[in-house]
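One protein chain omitted, others in place.
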Amino acid sequence: MVGELTFDYNDPGSAALSAPLAMSELLSNPLSLCLLLIAAWLTIGLAGLARPASLLLIGRVLFPLGALVGAALAVIALVTVTLPPDTSVLPIGLPDLPFHFRRDALSNVFLFLLGAAAAGVSIFSAGYFRAGEGTAPGLLCLQYHVFLASMALVLVADDAYSYMVAWESMALASYFLVTTQHRLPEIRRAGFLYLLIAHLGAVAILLSFGVMQGGTWQFTFDAMRAAQLPPAWAGIAFLLALVGFGAKAGLVPLHVWLPEAHPAAPSPVSALMSGVMLKTALYGTLRVGFDLLGGTSWWWGLGPLALGLFSAIYGVVFAAAQTDMKRLLAFSSIENIGILFTGVGLALVFNGVGMANLAGLALVAVLYHAINHAFMKSLLFVGTGSVLHATGERNLGRLGGLIHRMPWVAWTTLIGVLAIAGLPPLNGFVSEWLLLQAFLSAHQVPKPFLNMLLPLGAALVALAAALAAYVMVKFFGVIFLGQPREARLKDAHDASRLEKVGLVWLAAGCIVLGLAPMQVIALLHQVPQQLGIAPPLAGAAHWWMLVPVAGRQASYAPLLFLLAIALTVAVTILSVSRLYHRRVRRAAPWDCGFVRLDARMQDTAEGFGQPIRHIFEPFFGMQRELPTPFDAAPRYRVAIADRIWTGLYVPLASGVQRIAQAVAWLQQGRIANYLLYSFVTLLVLLGLML
Amino acid sequence: MMSLDLQILNLLAALFLLLAFAMLSQRRVVGLVDLLAMQGALLCAATLLLAWRTGETHLYVSALLTLTLKVAFLPWLLHRLIRRLGVYWDSETLINIPSTMLLGLLIVIFSFGLAQPIAALASTATRNGIGIAVAVVLLSFLTMITRRKAMSQVVGFLSMENGLFFGAMSATYGMPMIVELGVALDVLVAMLVLGVFFFQIREQFDSLDLHHLESLREDK
Amino acid sequence: MSPLSWLTQILEVIAALAVAPLLMGWVAQCRAWLQNRSAPSLLQPYRTIRKLFHKDAVLAEQASALFRFAPYIVFGAMVCMTAIIPSMGTRLPLSDAADAIALVGLLATARMFMALAAMDVGTAFGSLGARREMMVGFLAEPALLMVIFVAALISSSTALPAIADNLATQTLGLYPSLAFTAVAFLLVLLAENARIPVDNPATHLELTMIHEAMLLEYSARHLALMEWAAALKLFNYACIGFALFVPWGVVTTGTAENPLVLLAALPILVLKLAIAGAGLALVETVSAKLRVFRAPEFLAAAFMLAVLGLLVHLLLGA
Partner (left out) sequence: MELLALLAIPLGGAVCLALVGARRWAPEANVVLSLATFLAACALTARVIDVGSLTAAHEQFFIDPFNVFLVTLTAFVALTTSLFSRPYMRIEREHGRVQPQQLRLYHSMYQLFIAAMLTALTSNNMGIMWVAMEAATLSTVLLVTLYRTPASLEAGWKYFILCSVGIAQALFGTVLLYFAAEKVLGAEGLTALLWTHLNAVKGELEPAVLGLAFVFLLIGYGTKAGLAPLHNWLPDAHAEGPTPISAVLSGLLLNVAIYAVVRCKVLVEGSLQSDLPAKMLMGFGLLSVVLAALFLWRQRDVKRLFAYSSIEHMGIITFAFGMGGVVANFAALLHMTVHSLTKSAIFFAVGHAAQKTGSQLIDEIRGLITLSPTVGWGLMLGSLAILGMPPFGVFASEFLVLTTAMRQEPWATPVLLVALGVAFAAIFGRVQPMVFGETNARRLPHPPALLPVFVHLGLVLLLGVFIPPYLADWYNRAAGLIAGQ
């Protein structure tokens, strides 16, 4: 038996809850405020077109303004999360289907995610974008803010049409942002692949809406909630939605566009795409699965669960093998998306078998991790952006030792690295902890086999998390530590002031989210509560201590934890320097007495990935070039190929090619044949009519 | 025993069909045009007979149209074109003659079967003509498919038009006047356009053989 | 949380700090006996640490602040673990601060900082050691988690003290699942503490070393802290093992009122440690060092065993 879900928080937490109730009179309709802010984003974007070439206007005015709007959105979403849903209708769209909007706790959580991350990224972009990089700054500003606005619209849309419009505008805007450097063929290819898969996904989502619709012209989400679908059709709707949203989220095997597109974009855009845009897909899955379809059947969860676990492992393993820092981060995003969808699947299963508390727990874990990932991944991506600007280098093999040249970027990035590696007391750990706690109760699911298999999922999640730590050591160590692998890295410069602000904002987010889990969870739990998945929280012992499920004594108190470590470290430092001395002498590295040490002797990115490539060989299609002892200029090269790309997509394309070739035979340019076609068609139709 | 004029009408219909078969097998372009002219003549005769029988004035007009256009003008135009362009023979048909005839036979059966229910409904005396008309339309379709020379395709097209008119006549004693005029006008314009066409094609490829016109294709 | 209980907490930590190097020395001594070598003194580790503290620290030119700071963090992490793990008493102030999963996270933190510090100087061996350490780590961590999960499922808690409590207080039952996990845990312990067959703490043959390779650039007090942290790590692992498999003899009551009750637990702990150390030495003596890229298979075996334990528990409910 599972005890009731209890999180403990006292005054600060409940203050965070009661404050909005006080403010609720003040802002009668938060949704309208959100819509205003979205409009503000659009106007900022359009303002960019006024003087497309002026960096002063765009960099010093517009982007900071955009950041402010983002922050405001985050604040509103935060303080109104406990309010009941409110809706509004805009008289545009299809004749009998105006744009419906609705704000509820679920939207709030993701709006907060979007606003907070966007604030950091925008302020960073203010210092980041420079002239003469492909698209004109003004146009860039437009695309950027349209991207933000459309993401926000996706989160508040309340009917299929406005949702799809916002959804595809998002894809379109991001596509143009990805192809900023359209002169490079590989970037064009990336953009093409991205938009193609995004569009296919969108059509799948569209069809799923088509299944869920409540009848003629009944495309509002309310109608869909009301519509009573036969289980089979509901299942089809969910699977279609899963395919569509999976394509956008980069769920394996629909992930191929992601590692191409994310690196191709300018770093702040990569940050938004990885940190926020992928989450809109998560939002869609939750909206359809739990809200529109009511998450009735437990077996729906199996799809996200299986795909999620596979994506998690697949993504992190490939991340370990990458040599391009942004590709590495992109694959790590696939991993995190995998973890998120695993959680969704778990929540669906729990919900389907009626274990309300655990469903709530899993859902909260998912939302928490989504927010965390938004902060960490944005932080890391903008960090790579600064590195890219400072060195003009994306290849890990040509970086190194940057912690001396760019301390700000290095230390903020270190926070992100530790967080995404899931280390306490930072935020990444909390969400994974919650997810593991949820998994720990999975054996109580009253389904044969499932109750055996689910706990193994925990093992895979743990494996993914551990591998993430490996990847992150590689990422940080190779870029920032060791000796510079290139001479010109010596004159790398640190981030500009605005960039620093952005970095610090995101890093601070990682820390705060890590230290105040109770308060965050108290807010997040509004979502399962409003969706009617889980009962409200029961208050309990201490505001600083997190307890997942009462009836199992397990707890985690990050503040205490951090204090303890800090205390010990401080005491150690003090005592060591008191009892002994603090003399330090600088000398050449010892390195077992080897004298002529140079940068090329450190581990390269390939070298660091070697054990993974060795252990997970079946995942990769590898071509190695090994030097023979007699090579005059020995060189080692290894190329990693994605088996899914070569095994699924390439055959698919060539298949269509072949079919097209076969069909082309119909059209040989001979008029007699064409007449024959008409003739035969005529006879056939006449025959039908007889 | 039906009345004489009806018998004649049926005879004309049969001849009409026969001519269609003749066209299917005829390989000399000049011959084709003559056959076309004869078809026109038959059509005209049938229309006249019908007009006399029913006393519909507009049938006289349409007979007149047929006479001027299909019996006199178009054959003359085509002959002139043939002489000017010097295309007398069609090259080998795409399908050899006997099998074409066989196909034609099947088509005739099909179209008769098709027309029976309609003919049953028809109140006109010439209801059996409908089947013939359908057959002729399809046969000339077949002619167009099997020919290689632009000229013979045109002839096929015109005989298809004849078939249509025959159908209209035998089903409903002809279309409303205004429509008939419009159709006739269209056919006339079409022929003029064709004339221009032939010369353009000739000056491009100095031949009217259709295999020159097979460059726009997808299978390369 | 009475101040007395905090006192108890501090006492436990101090005891751990004191005992940990002793354990190292004891294992070394047992190994020497088993291998017919003349054994070093039991106090050798203390001497080493003291000597190191007195030396002047030598840092490589390109070492960054991270390099200097890492030893303190690693040491601090290990000390915190001692505070959380119920080595002598449960129900201590800090025991709620983190459950077993958080402990694994703490281990990972320490490992990560070690690895980063090793890469910081940019020597060939440093990065090599870091890579190998992380490889061992990412395989050992899930295995350890699985081990803990089994215990957690049995006592429906992921907090070590609670697990220890439950296992200690309830009537003695046989848990076949725990048998599997015990073996898995042993393998993980060997790997994580740089023991034969995965690594050899005594080696200085560069190409085979993992843990040592990361410490190459350290000297003086930094090295001392690292060594001490390593000792604490072994101690912590041992205590985790006790908490999971032989939780008896841990003080479960009255720690809040009277710190001195811990003294009752101390001899039992020392006894357990002595046996464990001897066993460890035995294992190290009888087994041969694996080649580095065999280590994954070794740990994969541990992982599989732990998972098997899990399945067995789910199947038999025990």
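Going by the order they are written in, the chains are A, B and C; count residues from 1 in each one.
We adopt the following convention: a contact is a pair of C-beta atoms (placed from the backbone, for glycine too) under 8 Å apart; a residue touches a chain by one contact, two chains touch by 3 or more.
Small disclaimer: the values here were computed from a predicted structure and weren't measured.
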Completion exercise
For the chain not shown, touching visible partners are A, B
Practice task
Tell me which residue among A:Ala77, A:Ala117, A:Val165 or A:Leu348 touches the hidden chain in the full complex.
Solution key: A:Val165
Exercise for the section: Using the definition of touch stated at the top, determine which of A:His182, A:Arg398 or A:Arg643 touches the missing chain. Expected result: A:His182
Handout entry: Listed residues A:Leu56, A:Ile92 or A:Ala633, member touching the removed chain
Key = A:Ile92
Exercise for the section: Could you please point out the subunit A residues that touch the chain left off the display? Expected result: 92-96, 160-161, 164-165, 167-169, 172, 179, 182-183, 185, 188, 191-192, 195-196, 199-200, 203-204, 206-207, 209-211, 213, 216-217, 219, 656-657, 659-661, 663-664, 666-667, 669, 671, 674-675, 677-678, 681-682, 685-686, 688-689
Practice task
For subunit B, enumerate the residues touching the unshown chain of the complex.
Solution key: 58, 114, 117-118, 121-123, 133-134, 137, 141, 144, 150, 153, 157, 160-161, 164, 167-168, 171-173, 175-179, 182-183, 185-186, 189-190, 193-194, 196-197, 200-201, 204-205, 212-216, 218
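One rule holds for everything that comes next: only the chains that are shown with their structure count from here on.
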Handout entry: Distance between chain centroids, defined by C-alpha means - subunit A, subunit C (Å)
Key = 35
Fill in the blank from the handout: When centres are defined as mean Cα positions, the distance from subunit B to subunit C in whole Å is 100
Completion exercise
Per the C-alpha centroid definition, the whole-Å distance linking subunit A and subunit B comes out as 70
Exercise for the section: Any chance you could list the residues of subunit B touching two or more other chains? Expected result: none
Exercise for the section: Two or more other chains in contact with one residue: find those residues in subunit A. Expected result: none
Fill in the blank from the handout: So, in the complex, the side of subunit A touching subunit B is made of residues 661, 664-672, 675-676, 678-679, 682-683, 686, 690
Practice task
Flag every residue of subunit A that touches subunit C in the complex, lowest number first.
Solution key: 400-401, 403-404, 414, 418, 421-424, 429, 433, 436-437, 440, 443, 451-452, 455-456, 458-459, 462-463, 465-467, 469-470, 472-474, 476-478, 481-483, 545, 551-557, 560-561, 564-566, 568-569, 572-573, 576, 579-581, 583-592, 594, 597, 599, 601-603, 607-608, 610-612, 614-615
Fill in the blank from the handout: As the complex stands, subunit C meets subunit A at residues 53-54, 56-62, 64, 66, 68, 72-73, 75-77, 79-80, 83, 94, 96-99, 101-102, 105-106, 108-109, 111-112, 115-116, 119-128, 130-132, 134-135, 137-139, 141-142, 145-146, 149, 152-153, 156-159, 162, 206, 216-217, 221, 225, 293, 296, 303, 306-307, 310-311, 314-315
